[in-house]
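Before I ask anything, here is the structure I am working with.
Only one protein chain is missing; all other protein chains are in place.
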Amino acid sequence: MTTINQAPKLDIAKIRADFPVLQRQIHDEKPIVYLDSAATSQKPQQVLDAMDIYYQNTNANIHRGIHVLAEEATEQYEGARQRIADFVNAAKSREIIFTRNTTESINLVAYSWGRKNLNEGDVVILTEMEHHSNLVPWQMLAAELNFQLEFISVNETGELDLAAYKELLNLKPKLVSFVHMSNVVGTINPAKEIIRLGHEAGAIVLVDGAQSAPHIPVDVQDLDADFYAFSAHKMCGPTGIGVLYGKEEILLAMPPFLGGGDMIKRVELRSFVSNSLPHKFEAGTPAIAEVIGFGAAVDYLNSIGMDAIAAREHELIEYAHDRLEEVPGVWIFGPSADKKGGVASFTFEGVHPHDVSQILDRDGIAVRAGHHCAMPLHEKFDINATARASFYIYSTEQEIDLLAEGLYKVKEIFG
Amino acid sequence: MTTINQAPKLDIAKIRADFPVLQRQIHDEKPIVYLDSAATSQKPQQVLDAMDIYYQNTNANIHRGIHVLAEEATEQYEGARQRIADFVNAAKSREIIFTRNTTESINLVAYSWGRKNLNEGDVVILTEMEHHSNLVPWQMLAAELNFQLEFISVNETGELDLAAYKELLNLKPKLVSFVHMSNVVGTINPAKEIIRLGHEAGAIVLVDGAQSAPHIPVDVQDLDADFYAFSAHKMCGPTGIGVLYGKEEILLAMPPFLGGGDMIKRVELRSFVSNSLPHKFEAGTPAIAEVIGFGAAVDYLNSIGMDAIAAREHELIEYAHDRLEEVPGVWIFGPSADKKGGVASFTFEGVHPHDVSQILDRDGIAVRAGHHCAMPLHEKFDINATARASFYIYSTEQEIDLLAEGLYKVKEIFG
Amino acid sequence: MDDLYRELIIDRFQNPQFRGSLDPNDISFEDDNPLCGDHIRIDLRVGDDDVITEAAFDGRGCSISQASADLVVESVIGKTLAEVKNYTKEDVLDLLGIELGPVRLKCALLSLKVVKAGVYGLNVGEAGDDLIE
Partner (left out) sequence: MDDLYRELIIDRFQNPQFRGSLDPNDISFEDDNPLCGDHIRIDLRVGDDDVITEAAFDGRGCSISQASADLVVESVIGKTLAEVKNYTKEDVLDLLGIELGPVRLKCALLSLKVVKAGVYGLNVGEAGDDLIE
């Protein structure tokens, strides 16, 4: 038990009432037990309403129109950018670039910053626990530019080996890119220290915040992150919208990524001049309603409080570890609960995770089975796949109890 | 008057009732007169409902989950892909790649196909009437790879000079990329002929269908287009979702664009194997709800019928030309109404388009003023900007009357 | 438990009858399901008139993929190569006797894909989803 457990009690029943999916019953009126929030979170009605209200009242293309709808739409879009900037404590709203998702955010950095700054023989440091989204873009670029990828190793308990990191830093990397919180082992990495060490070695540091921004308070200025990437859909927001936070001076020095409308100041047949930030990186009609929905999602999270959310999820993961470790044959992959966010990936002796997931599903319990887009981490531990239960503000101890009961049932079926 | 005017009469009042924004009143209870559909269309309640129902009942991440929600979400997502494929008559649903918008679709081709296939000294043919989205990506790539951009010229009436095109084809272009329907002059270009001639010269042909897919029947197989790009938000669908159609054999030979989850078959620390089509080009969590909304949008358009829509818009543009040409000082940019879709860009003697738009806005009339993301076309005709009225299925003759009256008011104010 | 985890499947998963390898063999092919890492290799011996005389599989993965492989291998013995080329998704689902969602379908059909790719003489990487439609 750690001190963050002292946070004020949340009214979980009230929170659950905001999420229509949780009211649903499946397979002969079993309530749905949604334990797959690390893949995507459910959405509160408030977020859906914000988008509907936008579409029903002010839908218009933004930035260039003089009519009322276009002006209102622009204000709502840029207002949401400001609130999202505040949510991660960015110094300026123009440091918030809207993308489709974390994956596109990282690719944007690879294509724009990477192709300008990385050269043959350079070193880029990643970790063995990265999501494919923070591996493949660098692999593609390394194949093109011939730089060297190095990986901070992960120890047996699913934590980064910081001593190995310090060794790697002697290679004078140009870039360090790592996941703030693992979507498989749940480890919350010491981001501030990793960034500080990276900076001392002269590197630019990108943080994959896909799992951290939804679940723990994030302050990009305090972290001193150069880039921070996250997705709305994992934090009560809509699909189709993500963010790349970047420090202004770094974004300013980067060439544009996608070309088209809105990212230009002027265009002639054979040349163009880029627009100012953040527009330089937002080509074409953006995901306007989704940005507004994302704004409503951060409002919703703020109304609960990120400290309270982190504390609550900490309670849940402690409870989940206790309950799951009771079940014979279950092995939880990763560190002890006090070092984790609300993610429990596990194997079950003699039963493939797909079978675990399928049998649980018959009882309305939704967990994910597979490599969770982190094949190399699974390979390293010689596991083909794991089953993963992941939690959010609307998760309950009762749901974890149902999960444990379901696992006993799995045991019964597979004898 | 052309023969397509014989199409069955649409029940416009019934259609208008589907669009909540059109019920709105602004500036002291004036009904909104939305004449900015070329920028983005309004959305029928059916599309909003489809997305709400998705979020409220089946929201989950797709493709990898075994639980009920994930399976239902995957089915709905892939079902929408199939209906969108059918909408443009693609041979296979895996030829439909989901992107954010037309702009990203074109950039995908530039980054993936272009960087693989274009070399120093090669020729790429565009036209002088392109939207910035079909100019800037090629300018960026030409600066990198040193190929040559050539432009099919536009004649005084805003039509492409096909004789000039045939001349340019002697340069043996690798790629021809052109807009099906201009968002400024409204010209519907002879796409099938342009493609056929391009193919005869050995080129791959990309069509910017941002304005055509919403307004006229499109059959990519009949056109024989190699690539066809369009955006949902201009065709009753949500923001944040667009399509790149590509012929399977061309897509298969292309390297991936964005790297990350879902676009891979397997990943090791230093290498990956790409997934099959269409997933190879859809990295990370896609815009799931938006794809489902786009599916509902094509259902909606199909329920009216694209032939009927094209015929109706033809009526509207004929009427708009008649009414606007009456107003002294108004000059409509582009060809006569019979060669156009529902777009009327115009100048007003002695009055800047911004002022036109602002004065119309005071009466609730929404038109757009500016260069409409086609600066080179405006430059060529030595016009800084135009005002643009653009129509869709919900537009009416009465709205065009209000526009004409508004223009008389502009005249009065500016003496 | 319902239809889904029919005893047949648990039984074939836990006590497969055709797990093993054939060396030498006339046809051998392997592939995996990238979604979950399920892996199947099937070896065949082919006699006169293109009739399959012996068959075996090896691999790892979930109960559906492994039970399906055991059942598919059992079923192709005595068939001609031409007959196996005509195998469809439904044939495999009939063997399993269950209904499956799209993800588990991929598990169930991996063995079909492998055996057909082998019979068609495809190279690794050429086995596409058209084999299992």
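Per-chain numbering from 1; labels A, B and C assigned in written order.
As a working rule, a contact is a pair of C-beta atoms (placed from the backbone, for glycine too) under 8 Å apart; a residue touches a chain by one contact, two chains touch by 3 or more.
These figures come from a predicted structure and were not determined experimentally.
The chain not displayed here makes contact, within the full complex, with A, B.
Of the candidate positions B:Gly158, B:Gly198 or B:Gly370, contact with the hidden chain is made by B:Gly370.
Among A:Ser37, A:Gln211 or A:Asn275, only A:Asn275 touches the chain left out of the display. Which of B:Gln221, B:Ser271 or B:Asn384 touches the hidden chain is settled by the complete complex: it is B:Asn384. What subunit B contributes to its contact with the hidden chain is residues 351-355, 358-359, 362, 369-371, 375, 378, 384-385, 409, 413-415. Residues touching the missing chain, restricted to subunit A, are 63-66, 70-71, 74-75, 264-266, 273, 275-276 (touch as defined at the top).
Definition applied: only the chains that are shown with their structure count from here on.
Subunit A and subunit C have centres, each the mean of its CA atoms, that are 38 Å apart.
Taking the mean of the C-alpha atoms as each chain's centre, subunit B and subunit C sit 46 Å apart. Between subunit A and subunit B the centroid-to-centroid distance comes to 31 Å (mean Cα coordinates, whole Å). Residues of subunit A in contact with at least two other chains: 354, 358, 369-370, 375.
Within subunit C, contacts with two or more other chains are made by residues 35, 103-104.
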